[in-house]
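Note that one protein chain is taken out, while the other chains of the complex remain in position.
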Amino acid sequence: MSAPATDRVEIAGLLAEFETAPAVVAAARTVRDAGYRRWDVHSPFPIHGIDEAMGLRPTMLPWIVLASGVAGTVTGLLLAWWTNAIDYPYFVSGKPLFSLPAFMPVIFETTVLAAAFGAVLGMFGLNLLPMLYNPLFRHERFRRVTNDRFFIVIDASDPSFDPAGTRGLLESCGATAVEEVEE
Amino acid sequence: MTPPTATAHDELRGNEPMPRYRTAEIDNTGDDPRQRAPLVLGNADYTAVTEDVCSINERGTPRAWWVAFFIASSFTGMFVVLLGYLFTTGVGVWGNNNQVSWAFPIINFVFWVGIGHAGTLISAILFLFRQKWRTSINRFAEAMTIFAVTCAGIFPLIHVGRPWVIFWMFPYPNQMEMWPQFRSPLLWDVFAVTTYATVSLLFWYVGMVPDLATLRDRARGRVAQLLYGIASLGWTGSSRHWQRFEKAYLLLAALATPLVLSVHSVVSFDFAVSQLPGWHTTIFPPYFVAGAVFGGFAMVITLAVPARQYFGLKHLITLRHLENMNKIMLATGLIVGYAYLVEFFTAWYSGHHYEQYAFLNRALGPYAPAFWLMILCNVVAPQFLWSKRVRTSPWAMFAVAMFINVGMWLERFVIVVSSLHRDFLPANWSHFTPTWVDIGMLAGSFGLFFTLFLLFCRFLPMVAMAEVKAVMPADAARTAGGTHAASAAGGAS
Partner (left out) sequence: MSPMTERPRDDYWLSLEHLARDPELCARIRDEFPGYDPAALAEMPRRRFLRLMGGAMALAGLTLSGCRRYPAERLAPHARRPEERVPGALERYATGFEIDGATTGLLVTTHDGRPIKIEGNPLHPDSLGATDGITQATVLDLYDPDRSRWPVEMTAAGERRRRGWDQFDHFAGAHFRALRALGGGGLAFLCGRSTSPTSLAMRARLREVFPRCRWYEHEPFDAAARIEGSRLAFGRALRPIYRLHRAAVIAAIDADLFGSHPAKLRHASEWAAARKPEAGRMNRLWSIESELSITGSVADHRLAQRPGRIEAIVQELARRLAVAGVTDAVPLDDRETRFVDRLAADLRVAGAASLITVGDAAAPRVHELAHRINAALGALGQTVEFVEEPAREAGTIAELAREIESRSVETLVILDGNPGFDAPADLGLAAHIGRVPTTIRLGLYDDETSALCTWHVPRAHFLESWSDGRAWDGAVSIGQPLILPLHDGRTDAELLAGLAGDATRSGYDLVRRTARDVIPHEEGDAAFERAWRRALHDGVVERTAWPRVEPELVGAARSTASEVAVAEGATGRLDVVFRRDPRLHDGRFANNAWLQETPDPMTKVTWDNPALLSVRDAGRLGVRTGDVVRVSVDDRSVELPVFVLPGQPEGVLGVRLGSGRAAAGRIGNGVGFDAYPLRTSATLAFAGNATVESTGRRYDLASTQDHHVMDTFARQATEKRVGPRGESGKVVREVTPADFGGDAGLGDGEASVPRADGHDRARIFDPPSQFNEPHAWGMTIDMSSCIGCNACVTACQAENNIPVVGKEEVARNREMHWIRIDRYFKGDPESDESPDVVHQPVMCVHCENAPCEQVCPVAATVHDTEGLNTMVYNRCIGTRYCANNCPYKVRRFNYFDYHSKEPGEPARPWAGMPDSQQLISVDEVKRMVFNPDVTVRMRGVMEKCTYCVQRIQRARIDRRRRGEEIRDGDIVTACQQVCPTQAIVFGDIGDPDSRVRALQESPRAYPVLEELGVRPRTLHLAKARNPAKVDFEP
């Protein structure tokens, strides 16, 4: 799949393969320092220190989870209170219509449920998943990203991207192979 | 003792087509503080891990699997038939009566919910405690959780007199303008169990996405590619994704931990909130949770020992993993035993006649055999785990685990039946004897459990590859070895 690129072909970016995690981390630092913005590191497992190496900012996911959790609490409380004390009140075991202690378990469960959905949906949302089509999948080589290989992909739309220079940069920092990603 | 790992590593250099480490039992249970014992043994670099795990799904279906699956699914079939009989004829086909209104269905429910807990404990609590050794068994245990909760969920649905209106338990707007009654522990159950099932499922699936992607990328067949492709949602292992992924996973663990503790507490409320002597006791929540973990780990052992043997995963699910689980079983087993003791003490100390008789009757009444058998299984049997020889010999621990499985079912039987059959007024003291339908449904639920588990082993990654790789020390030597393997693999492809 190493066909000579003609000028007509629209290059979406460059795909560089690395063999080890340390190698890709090092490369990532170089790429980061080279001032690239629109690029990414792909690995079979989360690599320690890669965030720092890529200069990623912490995710906002925790706030989403907190929000949904609080929403869950309120929903549970309102549900129990409105149904049992307001909309459909009846005498049960001579207990008060609004018996908060007895409602606690349900409120707790709704909290956890909502928070969990917040975490999962939030994560996939921020990751823009599911995204079943991805040009990278057309690279036979890239199949090993989920097995034992590490990749750096630099997007052509990156301001400081230029096909020759970027390829040079990547090869310079120890990529075992560099390919052009096509739309 | 000296950690044998270095030597083990050396002797296992190079990779034979069917390397010895797959079959050999290697003791990595040494506790030398100077040397962290490895969690993955043998010539296991990233490639090998992927190979070992995925090949299980990619190899042709073994005959043994078919045999097991046939047996399990025929029990499931029986379960379905019995359900039909139950729905058409009435819950009277069980042995329950006016005095013992709850029996097998609820016992099975509590039993299965309990089983589930080990899975969540391993995946969530051990994760929070940074117990790295969990990685190679958590997938497995989570799957067990899901299936156990599935079995558990069936019983409350079918044990009611009119299953076709079971949805009245859920708060939904309806023209009757009626709502459920939020003071009832059964309603708490509905929320607790559904939440637990949902969260466990999410947790399991989220953790599995990267491994599904692995299967996708290795898949040869079109169908497999398609299915795994959809299931893995287009995962590319992007580090930006990994960042959020890890955060989400951490948060889920943080949520699942209180959840798992709450679920069995709520289940125990079914009993503790009532005023029946033998049920009405504040020790139930912790006691039930401990019991659940206890029984859950027993079930993990029951599944893991044969599985690692058969699928050649001994280097991933190592003795160390098994031993750690045994230690937890021993600990929780002691808690359970203590709870039994305290129940009796409280009854005696309370000076409450009905309470006292309830326990006297438990130990010496008509159901005494069940009680003492339970003691044997849950209190005596685990004591063997004090011995390291038992903790590190798979089949010995398997035997202990079987005892505990039986014991935990009996525990619920003792709590439910022996408390109910003789309560306050001697005139309505009664007796419970199960019918063949009771027994058949218990067996059927096991059938369902194993059917699901076999399907899981066949089609889904049994070990969390990504997580295992993450905990493998990425030193040069290993990676060099990896290169060999890699090139070999590359050449092959």
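For clarity, chains are labelled A and B in written order, and residue numbers in each chain start from 1.
We adopt the following convention: a contact is a pair of C-beta atoms (placed from the backbone, for glycine too) under 8 Å apart; a residue touches a chain by one contact, two chains touch by 3 or more.
Every value quoted in this text rests on a predicted model; they were computed, and no experiment measured them.
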item	value
Contact set of the excluded chain (shown chains only)	A, B
Residue of B:Arg59, B:Lys327, B:His353 or B:Lys388 touching the missing chain in the full complex	B:His353
Sole contact to the chain not displayed, among B:Leu276, B:Leu334 or B:Val471	B:Leu276
Residue of B:Gly60, B:Pro173 or B:Pro426 in touch with the missing chain, whole complex considered	B:Pro426
Touch list for subunit A against the chain that is not drawn	88, 90-97, 99, 102
In subunit B, positions touching the absent partner	85, 88-92, 95-102, 159-162, 164-166, 168-169, 178-181, 183-187, 190, 270, 273-276, 353, 357, 360-361, 364-366, 420, 422-431
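Here is the rule we use: only the chains that are shown with their structure count from here on.
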item	value
Inter-centroid spacing, subunit B versus subunit A (mean Cα positions, whole Å)	29
Contacting residues of subunit A [partner subunit B, same complex]	19-22, 40-47, 50-51, 54, 56, 59, 61-62, 65, 79-80, 83-84, 87-88, 92-93, 95, 99, 102-103, 105-106, 108-110, 112-113, 115-117, 119-120, 122-124, 126-127, 129-134, 136, 143-149
Of all residues in subunit B, those that touch subunit A in their complex	45-47, 50, 171, 177-183, 187-188, 191-192, 194-195, 198-199, 202-203, 206, 210, 213-214, 216-218, 229-230, 233-248, 251-252, 255-256, 258-259, 262, 266, 269, 465-467, 469-470, 474, 476, 479, 482-483, 486
